[in-house]
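Every protein chain but one is kept in place in this view of the complex.
Letters A and B mark the chains in the order given here, with residues in each chain numbered from 1 onward.
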Amino acid sequence: MMSDITLGQFFPGNSPLHRIDPRMKLILTILYIVVVFMADTIVSVLAVLLLSVLLIPVGNIPLRTVLKSMKPLLFIMIFTGLINLFWTKDGILVCSFWIIEIYSAGIVQAIFIIVRIAALLLGSTMLISYTTSPIALTDGMEQLLAPLSRIKIPVHDFAMMMTIALRFIPTLIEETDKIMSAQKARGADFSTGSIIKRAKALIPIFIPLFLSCIRRADELAVAMECRCYNGGKGKTRMNVLHYKALDFAALALVIVAGVLVFFVNKVPLPVFLLTK
Amino acid sequence: METAIELVDVSFVYGTGTVFRTDALSGVSVKIAKGRVSGIIGHTGSGKSTMVQMMNGLIKPTSGSVRLFGEDIFADKKKLRDIRFRVGLVFQYPEYQLFEETVYKDIAYGPTNMKLDEKEIERRVKKAASLVGLDEDLFSKSPFELSGGQKRRVAIAGIMAMEPEVLVLDEPASGLDPVGRKDIFKAILDFRDATGGTVVIVSHSMEDMASYADDIIVMNHGKCFVSGCKEEVFKKADELCKMGLDVPQITSLMTRLRAMGMEIPEGIYTVEDAAKALLPLLLQKAGGGGV
Partner (left out) sequence: MSFIEIKDLKFSYLDEDEKSATVINGINLNIEKGEFLAILGRNGSGKSTLAKLMNMILEPESGEITVDGIKLSPNMSDKDILEVRKNVGMVFQNPDNQLVATVVEEDIAFGPENLGIESSEIRRRVDNALETVGMKEYAKHAPSRLSGGQKQRIAIAGVLAMMPRCIIFDEATAMLDPAGRDEVMRTICKLNKERQITIVHITHDMSEAVLADRVVVMDRGEIVMQGRPCEIFSQVEKMFEIGLAVPQVTELCHILKTHGVELPDGIITEDEAAVAIFGIGKGRVQ
């Protein structure tokens, strides 16, 4: 059944990572990215990666799930690594064949880049994708960015749109499923023929789906008006977010990590471990 | 009686290996008789919809087989598309699947997919439209300009135009007012009479089935609870009531009067039959009792 697919990569749970306030998670993610970019030696970037690996058991996410979702990004990591490997011409010439010359700094640089990307992805997905439900994330963003509405940025409207999109995705998937079956029952054929023929075969799906979206939007708008919606003016919330001790502890940890990286960066390294 | 469609020990499980594992159907064996109107009744989630989507090969059973005039429809994958033309399936709220610019083109979509020639398509579209009571003046209109009831009829005509041997309809009358309902059921019976085809109707409404179906299959929790001609099925009115299905009000009134001691024959499920059974009793009573 198509409707069984899960949205994004959210993995429900009650770990400390899950319990951090979504607003704080957004802040932490930004800080974490800063820390990753601060780390500019191979040792410090490895330390950051180790830190983010530690988040996996903390968030109680199965290692297999994490590895599986990193797979599609492996290509980008290897590709960036290779470019660095071949284009860095510094340090000792390790080997050369045909027109390719590999230098020691190239090897280090390639590893450095791969580790940095891995740390970047792992840390931010552990903080956001795996442990924050889409709805909590929308909430967090809305409340974090609320001050921007004073300079006429429609933060609330965007959040409302996100919420409605999330609410209707399962409904629309189910509907697509149904329309496809119904057209198949009328002899529609989606799987044979040229590309143009196949694209044409989709018209009987898209038009009804499109019309249904419009109809739903129309009905939903009326229903929202009936429930006194007027664009978020004077709106209160049932669940007000409060920062807890856990949130500040997490913030402190990231700051400490930043400070550590700063000092590890200063540790003198043997020449062959330098990138330049 | 010849069997049009037969389900042999059919089961269907979805979500295997997940927490959502559900047995939509378990070990269902039923026969749909040729040339008759069979009603399938049951609660939401009783497996009715899965069952009808199996009849035209949209859903493949996990185990068991589906036979159309004796041949297994899943035996040859290449023939599945032909099966869909032979067993026409009308989904619930079929008007939401209309997409063409004109009513004519929409009704012609199925026949066109069958690769029939223009003339034959035209003949079929006209015939289907007349069966559902659509005026030919509407052919050049956009289906989206029509009223709800008309849209529904266009959608049903789209399936009828494929001239299927078996016409299967999932809740064809839902959401329509009493006159709209009557029109739809009349069109379905007209189709049967005109083509000699077999009809399967999925419905929640016992009252509708009592008036329009010949045979009834009652589904409960993915199993066939009872099946047979409606006279026999309605004899089990008490059990159907216990399952939470609505027995026609008239049937339950008759059962009650019988329990109170009145001599009323069994198997009454339409108002006309009830009146016929009661009139002699009551008139005789009123007349005889006065003296």
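We take it that contacts are C-beta pairs under 8 Å (C-beta built on N, C-alpha and C of every residue); 3 or more make two chains touch, one makes a residue touch a chain.
Fair warning: this is a prediction, and the values are worked out from it, not measured in the lab.
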Determine which one of A:Asp157, A:Asp177 or A:Glu225 touches the chain that has been left out. A:Glu225
Of the residues A:Leu166, A:Leu202 or A:Leu251, I need the one that contacts the missing chain. A:Leu166
Hey, which of B:His43, B:Arg123 or B:Lys236 is the one touching the hidden chain? B:His43
Counting contacts across the full complex, list the positions on chain A that touch the omitted chain. 3, 134-135, 163-164, 166-167, 170-171, 174, 215-216, 219-220, 222-230, 234-240
I need the residue numbers on chain B that touch the omitted chain, in ascending order. 43-45, 145, 147-149, 174-180, 204-205, 207, 244-246, 248-250, 252-253, 256-257, 260, 262, 271-272, 274-275, 278-279, 281-286, 288-289
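By definition in this document, only the chains that are shown with their structure count from here on.
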Using mean C-alpha positions as chain centres, tell me how far chain A is from chain B in Å, no decimals. 48
Of all residues in chain B, those that touch chain A in their complex: 14-15, 18, 20, 53, 56, 58, 81, 84-85, 88-91, 94, 96-99, 109-110, 113-114, 144, 158-159, 162
Show which residues of chain A lie in contact with chain B when the two form their complex. 1, 4, 178-179, 181-189, 203-204, 207-208, 211-212
